[in-house]
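First the structure, then my questions, so here it is.
Note that one protein chain of the assembly has been removed; the remaining protein chains are unaltered in position.
For clarity, chains are labelled A and B in written order, and residue numbers in each chain start from 1.
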Amino acid sequence: MRDRRKPAVIKFIIRRVLLSIPVIFMVATTTFFIMRLAPGGPFMSEKAIPPEIMANIQSKYGLDQPLLVQYGRYLRNLLHFDLGPSYKYPERTVNDIIIAGFPVSLELGLAALLFALVIGIPAGVIAAVNHRGLADHLTMAVIFFGISVPTFVVGPLLIFLFSLVLYWFPPGLWGSPEQLVLPAITLGLPYSVYVARLMRTEMVEVLEQDYIRTARAEGVGEFRILWKHALNGSLLPVVSFLGPAVADLVTGSIVVEKIFAIPGLGRYFVDSAFSRDYTVVLGTVLFYAILLILANLVVDVAYRVLDPRIEYS
Amino acid sequence: MESVNKFILLLLAPSSVVLAACGPRSEYFGNVEPPAGNVFRFTVGAEPEYLDPGRSTALYDARVSVLLFEGLTAKDPRTLRPRPGVAERWDISEDGRTYTFHIRKNALWSDGHPVTAHDFVYSWTRVLDPKTGARYAGYLYAIANAEAFNQGKLKDAAQLGFRAIDDSTLEVRLNAPVPYFLYLTAFETYCPVPRRVLERYGDHWTDPSHIVTDGPFLLREHRPHDRLVLERNPSYWNAQELRIDRIIAYVVDDQYTATNMYEAGMVDWLPYGGGGIPPDFLPYMRGRFRDLKTFPLIATIYYDVNVARPPLNNPVVRRALSLAIDRREITDGLLRAGDLPASNFVPVGFPGYPAPPPPEYDPKRAAALLAEAGFPNGRGFPELEIVTPPDRRKVAEAMQQLWARNLNLHFSIHSEEFASFLKRAYSHDFDLASSRWIGDYLDPTTFTDLLESTNANNFSGWKNPDYDRLVAQARLELDPVRRLNQLHEAETLMLAQAPVIPFYTMAANELVKPYVRGIYPATWDVLPLNFVSIDHQWRAHAGQKEAGRD
Partner (left out) sequence: MSTIAQTVLDTAPLGTSPWSAVRRRFFGDPLMVVCAAVVVVVMAASLLAPWIAPYPFDAIDLKLGASAPSFAHWMGTDTLGRDLFSRCLYGGQISIAVGVVGTLVSLIVGVLYGAIAGYRGGRTDELMMRFVDLMYSLPYLFLVIILLVFFSSSIVMLFVALGLVQWLTMARIVRGQVLSLKNAEFVQAARLAGTRAAGILFHHLLPNMTGPIVVYATLTVPSVILQEAFLSFLGLGVQPPRSSWGTLISDGAGVMGLFPWLVSFPALILAAVLFSLNFLGDGLRDALDPRTHR
């Protein structure tokens, strides 16, 4: 059995990687042409630049060549993982920008996830244990409230309370542990809600399983039942939720990065879109596309390894 | 009303806590605890595009460049007028066209090399070299042959109007007597850059590990989109003038975040353009907090009228539109940010330039003019479009209302994100465009040049030979009084034709913590921070006369 599975997994991975090449190509192409068709350019400024100087700048970046030539050159550079210089910040390359911004987004995403688990799992357990009781209804009400209030209300509210009134946490920027707290809570809140929901649903079911009843009948303590038996049984769906959640969190941090002025990749992306910094827009989109593809691949492989019933297609 | 208010506070329980905690009457906005240590923290605004002074263009670039680099002249940290910088003195020829700068012996680069006249020859040639693609190369066009060289018509750099007579003497020849040339030499584009470092590291020479500078502060750390950390430069020739050891410039482009950081006590100064104060806050803050400083900038907010499109091609219509605006209602009713209503294009504040008359407002005459132009009570007038960037949308909405009320004219508003707005403005694709002009130096030509037929920023498309002639005459005029009169005559002529409809002179609103000393109103350029200091015992000194502005 094992012997046949291993090559299958590898074949599956190779297939998926090959399949994702056209996707990346598609993303690169669409993004490239969307941007070039749009009005405005990266060197627009409020104070007019003499046409001769503009021409010099354009030729410096090869923007004076036909679109198809630019496209071809772009693809060629892409093969060498060279995303080019930023037009807006020419003292840095797109690679520099991604290397600086992504770890920040990742750290924020992981902190948010940690918060989601720390809050979500106990909340789900409490609700399940009290199934249809007061605590359950209360938890569920909070959960629904959590889904219904957007991050851009939660974020400013937290800043207001904890930065401007209590002076506990800085209202923005990045670098110290205190600066991580408010953004991680803001970003993690909706996810803690998902976790709690998943946890509650599974736990309710697990608690009605025969082996739990048996344990109860044998006089095992309630806490021990929860901790030793039930929790293990209900954590699986939460674990499988983590894969897509990480990708979601990392891309979903755009708004939180904006609220707290965090120098993450999401904010670079939005800024560069507004300032027509073509190379940075293209670079970040491609980077995220690859990231998402990888995340999906890892999740799918994990499912297949964990659950032998799924066939490889 | 009172009880409804309470109800809302209950709904937003956290904010009610806040309002109670802040107390209704605090003299200052937020936390007033000085920073530990001799450090000064401010917000620089958006991430600087270039630290390289020769290529920098934006306000936030300049905020950092002014700390790192110094030109032949330097901006006075109190008045912004030119004072000796790297050059300790200069001679000006009788015809006002040749400047000879004498560079001081103790001007050093941060790597220990002396700053020489050759550094300037190299740096200015680089800015003008078409291959550099410096966007503000135009600032050097005052120099003989600079324009031709920059545009590739002249290949020989030796013919440029500047040369190093020896290591410490630089001679500059100008095309015309430029009375504000010493302002220009203090400008970033004219600052020297270290040739050896540029040649070694290329575009990455401004990385903190490579950069070599000649200004009052050194770049220690640069975290993009987060902060720049600077330290006092001990080898700066005027180092004994500096009072602060360390500067942290935070990169924040969001107004709310910047203001929150100030309120929370993370920064000591929220300069104009450094993220900025949200306009909604200003009416509430003005007159309430002593740390809010308001002063007029040399900057005008106005509408460009597309003179090619009927019925706007008729000057009578344009005059009617201008006369029908109650500018005071916009500045004092809507914005309440300290802006000065003005129907003149050249703002107040230019020494020797005639002060503008009070803003015009005459709805009756406006209606009469409109009728004269063939649109009695707005009948038959097409619906025109105002194009505006998002941050000036509010003004456009007020304008819409005023023109509907006073002339029965109906305008639609199209708010375009800034890059698209500029694209439309440059291609004259608008009826009315909401524009802004911030002067570059303390001379009215920074405004009057704008409406010359050939100026690329003349979005209205207005061309007038008489105006062009007057401005050209003034350019060659050596007598300062006659020169300013010619410029004023040109402006008067232009306003009668109304290709632009000025609204107000823009005010800057800044926040400065009460413990900060040495911050002064900077009305057209960025402020050097040489005089800045932190008074840790400010509460004890509070009784004494407060230093700084007001």
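Note that in this section a contact is a pair of C-beta atoms (placed from the backbone, for glycine too) under 8 Å apart; a residue touches a chain by one contact, two chains touch by 3 or more.
All values derive from a computational prediction rather than experimental measurement.
The chain not displayed here makes contact, within the full complex, with A, B. The chain not shown here is touched by just one of B:R309, B:R365 or B:R393, and that residue is B:R393.
The residue from A:A55, A:V220 or A:L292 that touches the chain not shown here is A:L292.
Touching the missing chain, out of A:S105, A:S234 or A:T284, is residue A:T284. Touching the missing chain, out of B:I413, B:A456, B:A472 or B:L493, is residue B:I413.
Within the complete assembly, B:E329 is the residue of B:E88, B:D129, B:D203 or B:E329 that touches the hidden chain. Of the residues in chain A, those that touch the hidden partner chain are 19-20, 23, 27, 30-31, 34-35, 37-38, 144-145, 147-150, 152-153, 155-157, 160, 164, 194, 197-198, 201, 241, 244, 248, 251-252, 254-255, 258, 269-270, 273-274, 281, 284-285, 288-289, 291-293, 296, 313.
Mapped onto chain B, the interface with the missing chain covers residues 1, 4-5, 7-9, 11-12, 15, 18-19, 255-256, 278-281, 283-284, 329, 333-334, 390, 393-394, 397-398, 401, 413, 415-417, 420.
Quick note on the criterion: only the chains that are shown with their structure count from here on.
Centroids built from CA atoms put chain B at 39 Å from chain A. Residues of chain B that touch chain A in their complex: 14-15, 17-18, 21-22, 30-31, 47, 49-52, 55, 57-58, 130-138, 150-152, 203-204, 206-207, 223-227, 250-254, 256-257, 260-261, 263-266, 417-420, 422-424, 426, 436, 455-457.
Note for the complex: chain A touches chain B at residues 39-41, 43-53, 56-57, 60, 85, 88-92, 97, 100-101, 156-157, 159-161, 163-165, 167, 170-175, 258-261, 263, 267-268, 271, 274-276.
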